[in-house]
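Sharing a structure, written as structure tokens. Questions coming.
== chain A ==
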Amino acid sequence: MNRQRRIGPPILTVEDICLSFGGVKALDRVSFEVREHEILAIIGPNGAGKSSMLNVINGVYHPQEGSVTFMGKKRHRMRPHEAAAQGIARTFQNIALFKGMSVLDNIMTGRNLKMKTSFLEQALYWGRARAEEIEHRRKVEEIIDFLEIEHIRKTPVGRLPYGLQKRVELARALAAEPQLLLLDEPMAGMNVEEKQDMCRFVLDVNDEFGTTIVLIEHDMGVVMDISDRVVVLDYGRKIAEGTPEEVRAHPAVIEAYLGVAH
Partner candidate 1 sequence: AEQFIPMLSYRVGPYAPGGSGFFGGYIDYLDMINKRDGGVNGVKLTWEECETEYKNDRGVECYERLKGKGPTGGTVFTPLSTGITYSLIERATTDKIPVISMGYGRTDASDGRIFPYIFPLVTNYWSQNTAKIKFIGMREGGMDKLKGKKIVNLYHGSAYGKETIPVLDLQAKKYGFEVKHIEVPHPGNEQQSQWLEIRRYKPDWVILRGWGVMNPTALKTAQKVGFPADRIVGVWWSGAEEDVIPAGDAAKGFISAAFHPSGRDFPVIQDILKYVYGSGSRGNMTDQSRIGQQYYNRGVIQGILTVEAIRTAQEKFGKGKSLTPEQVRWGIENLNIDEKRIRQLGAFGLLQPLKVSCFDHEGGGAVKFQQWDGERWKVISDWIASDQSIVRPMIEESAAKYAKEKGIKPREGISLGSDCGHYSENLKKIVSGG
Partner candidate 2 sequence: MVRSQPFVVTRTAKSPPLLAVNNIEVIYDHVILVLKGVSLEVPEGKIVALLGANGAGKTTTLKAISNLLRAERGEVTRGSIVYKGRRVDALSPAALVKMGVVQVMEGRHVFGHLTVEENLLTGAYTRRASRTEIRRDLELVYSYFPRLKERRNALAGFTSGGEQQMTAVGRALMARPTMILLDEPSMGLAPQIVEEIYEIVKHLNQSEGVSFLLAEQNTNVALRYANYGYILENGRVVMDGEARTLADNEDVKEFYLGVSKRGRLSFRDVKHYRRRKRWLG
């Protein structure tokens, strides 16, 4: 299938984002857009501001300047749960799973937004509340199945090895059925085989659910192979943007990030 055809108009636009912490300028007038259905990679050296960018998009950080437009709604600041309600989900660089809960419960929290019953009904666990729980459990099981983590369903996440935790985190994000999925280094700490699996999941999500994906990754192999477009940050500024091939050939990118080896 020709993927290019599926890519639609911009769904997310960030404009002139400036964000600083004390003296550190984490982001400096960064603008770019993300189009519907595409996989956009953000790359750049350590401390370039990539994670901060994701944090701005889903409302964890509030930029001093600039605006974020998502699905036609422009905003300056909002709370993360509002972003989530609009359909933005994400995973984290330093895994942010709920350590005290099982895999299943972690993923179920992802469906929180879709739950409608009140806590009183839940206390009774009768009728609607019960039906709802079971219904969502079914959905979650689909995701579990999809990500091939059936065997660890009931394990407390704290006990899982790193790689599987990343997968659970992805599952939790997917459970929200987001429009836009932000992935912060989803493949860090994995070997090639696992990265391949992960890539497959990312691509499948993109293909089958049409989810737009923004992803941060340091493995250039992965970036080159799966992303439609790449944005390069360095010291908080955008230094390049384009298709993987264009970016790889960009002198500033080679200088700042890739090094001569590539």
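Criterion applied: all candidates are chains of the complex that A comes from, given by their letters.
The working rule: contacts are C-beta pairs under 8 Å (C-beta built on N, C-alpha and C of every residue); 3 or more make two chains touch, one makes a residue touch a chain; residues count from 1.
Quick caveat: nothing in here was measured; it's all calculated off a predicted structure.
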| item | value |
| --- | --- |
| Chain A: touching candidate in this complex (1 or 2) | 2 |
| Complex contacts: residues of chain A adjacent to candidate 2 | 21, 24, 44-48, 51, 93-94, 142-143, 145-146, 148, 159-164, 185, 188-197, 199-200, 203-204, 208, 218-222, 225-226, 257-259, 261-262 |
